[in-house]
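Okay, here's the structure, questions in a sec.
One protein chain omitted, others in place.
After this line comes subunit A, so read on.
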């Protein structure tokens, strides 16, 4: 335990030192400017305190972000308003629901396309270039169109955001699953042939189980992409709710502390979601004798 803890804490401590140092450097011009206008002399000690306590700093100090996060999470829970519209839990939940739905849709689409590519020669020759092309288009350009088009046919709310999530997350699943479904060797496929196994028997008993290590790796990438998609999807909707909305609102009003707290919340959410998949991966592959 100690052997792991020491290096991790060292890295974290270094990051904090750099962060506080950068906060001084970036916020100092504004502090000096203010002091000059008020006709005051600013000593180094006072400058440091000033740069770490501004309302709208260029770079907020860690403790400012931590205080903001606490104010919008734990403190609100203690006050019994844990799910109010000002709470980060509320916004995280909004983003999470779009992420989760988009991830499920993206995984389903990705697996379906991969099966098509592996079993159908026409799809094998034609689909992959389109799949790759789809990912070269900037999602920021597509997202507003998806929102507008779906809104025009009466679909709004969760689904348009989930679609954008899906758009980003199906790609790693297609690529990984095509490789995974093709991972059984010639010998294993010959063996199925000697038993005169049908295509579906070969799929369920050999190809699908063989693809599991590839699937889980893809799911981790896909989950992170889903979260990005959900956040991007929240931007053009007018910043009503969600972590993306908090980021946009924060940037409208120069609320850097709010932006950073939303960012850290998003990172925490991503880490938790990818961690859950990693856990399922470990348990599953261990049980399958493939870890």
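Annotations for the structure displayed:
Methods note: a contact is a pair of C-beta atoms (placed from the backbone, for glycine too) under 8 Å apart; a residue touches a chain by one contact, two chains touch by 3 or more; residues count from 1.
Methods note: contacts and distances are computed from a predicted model.
Of "Multicomponent Na+:H+ antiporter subunit F", "NADH-quinone oxidoreductase subunit M", "NitT/TauT family transport system ATP-binding protein" or "Heme exporter protein D", only "NitT/TauT family transport system ATP-binding protein" is the UniProt protein name of the chain excluded from the display.
Interface note for the absent chain: among A:53, A:97, A:135 or A:188, the touching residue is A:188. Mapped onto subunit A, the footprint of the missing chain covers residues 187-188, 190-198, 201, 205-206, 209, 287-290.
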